[in-house]
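Here the complex is missing a single protein chain, while all its other protein chains stay put.
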Amino acid sequence: IGQPEQRTTRLYSHEQPATGPSRGSPGGTLPSANRTFPVGVALGLAWSAMGGEPVYVESATRRKQSGQGSIVCTGSLGEVMRESVQIAHTVAKRYIRQYSSSKQDSASEEAANFFEDHEIHLHVPAGGTPKDGSSGGITLATALLSLATQCPVLSQVAMSGELTITGKVLPIRGVKEKVMAARSAVGVDQIILSRHNQGQVTELPSYITQGLTFHFVDTFEEVAALALYKQKTDR
Amino acid sequence: IGQPEQRTTRLYSHEQPATGPSRGSPGGTLPSANRTFPVGVALGLAWSAMGGEPVYVESATRRKQSGQGSIVCTGSLGEVMRESVQIAHTVAKRYIRQYSSSKQDSASEEAANFFEDHEIHLHVPAGGTPKDGSSGGITLATALLSLATQCPVLSQVAMSGELTITGKVLPIRGVKEKVMAARSAVGVDQIILSRHNQGQVTELPSYITQGLTFHFVDTFEEVAALALYKQKTDR
Partner (left out) sequence: IGQPEQRTTRLYSHEQPATGPSRGSPGGTLPSANRTFPVGVALGLAWSAMGGEPVYVESATRRKQSGQGSIVCTGSLGEVMRESVQIAHTVAKRYIRQYSSSKQDSASEEAANFFEDHEIHLHVPAGGTPKDGSSGGITLATALLSLATQCPVLSQVAMSGELTITGKVLPIRGVKEKVMAARSAVGVDQIILSRHNQGQVTELPSYITQGLTFHFVDTFEEVAALALYKQKTDR
């Protein structure tokens, strides 16, 4: 069975927004700033000898698993990337627990226990393309957080950064290739990177950075604030 | 997706202290002697053909697991280092059980059972950099003890030493490179090593050891007494 080198670049780029203005508001197209991916999806940036490429991370719940939540991942992920998934799982779990503990309603409590109570399936298309590395960290955690909160990720945002267990965002390599990859993704005009990558971006020629807004962050809290569309979907 | 060779040297070096003086005390900056890492983090020292390097060990709880506590580790750790994590888990578990058994309150009992009742996630950034060896023993156990007690580790302290199951601290190799690595970590001025490494430190030229305080220890009890900031964080 051959391993197709599928171009997943446009996988979600022409999506209609999954969320809209609150009910009762007049219809019509949303401004691009409010367009989102489906819940559980986030856009990362990969880099290889072939150049950069947008990479979508998808997640979904598989089943209830009260008190023993786990995560299954697919997409020909290597050892390092599988560990990144574990880290993203731990970070998203702590984030949502802290975020929810400030509220007292039962919906918040359900959200707080989301990762403990579900088996999650995380996939990175195309399934036959081998992937590895730690730079997907923040994308993986953002996708999981979207799934847990049911808040979709803004589709104008791409991101790349390693994540540590305490939620710090480490720099990535291949900044130039990844920024060019972000340009190639329809609708993307914002890029989240580690503050430690700021120097490399400053050195890029303006024809590459033109029209893009860069956000340099230290922690996953900042990533979540920038990437998540704050409105919960109605399902 | 490339595997960045990230410098994690300054990952926590500019941290503000995670704990402060007790409530009600006058504000202001803490003296550096009271600055700490976040709870669950400790600073070790690695050594390779490339020289020495500070290495942070991070830990976090993943979920409740009453009576069957376990530990998951990430960070491209080799076989020997994975075994060191098991040893650190065993040693920290016994330490906290003995430490807590002297008190009678319910908080102490909860702490005593911490490792039995939680799945723990231990990570050593950068995720894509392969790591191995047994010299991280005391750092791993200190990070775990910090997590269990919620007492943070002093950020002026770096350490390197193999740990045995009974809590003895064995010597490490690459003393010179590791001491130089400790120098390079901002704010570090104390180093904990096995007593069996005392001879090698004595032979180092003074321009390397200048300004550093060395603690040579026999047991993990001494490490814990030197490294942990005795005040529990408020969370």
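Labels for the chains are A and B, by order of writing; each one numbers its residues from 1.
Simple rule for what comes next: a contact is a pair of C-beta atoms (placed from the backbone, for glycine too) under 8 Å apart; a residue touches a chain by one contact, two chains touch by 3 or more.
Being a predicted model, the structure only gives us computed values, none of them experimental.
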Neighbouring shown chains of the undisplayed chain, as defined at the top: B
Full-complex contact with the absent chain, from B:39, B:81 or B:141: B:81
Positions on chain B where the hidden chain makes contact: 46-48, 55, 67-69, 79-81, 83-84, 86-87, 89-90, 93-94, 115-116, 131-137, 162, 164-166, 168, 170-174
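Rule of thumb we're sticking to: only the chains that are shown with their structure count from here on.
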Fitted rotation between chain A and its twin chain B in degrees, CA, nearest 5: 60
Distance between the centres, which are taken as Cα means, of chain B and chain A, whole angstrom: 31
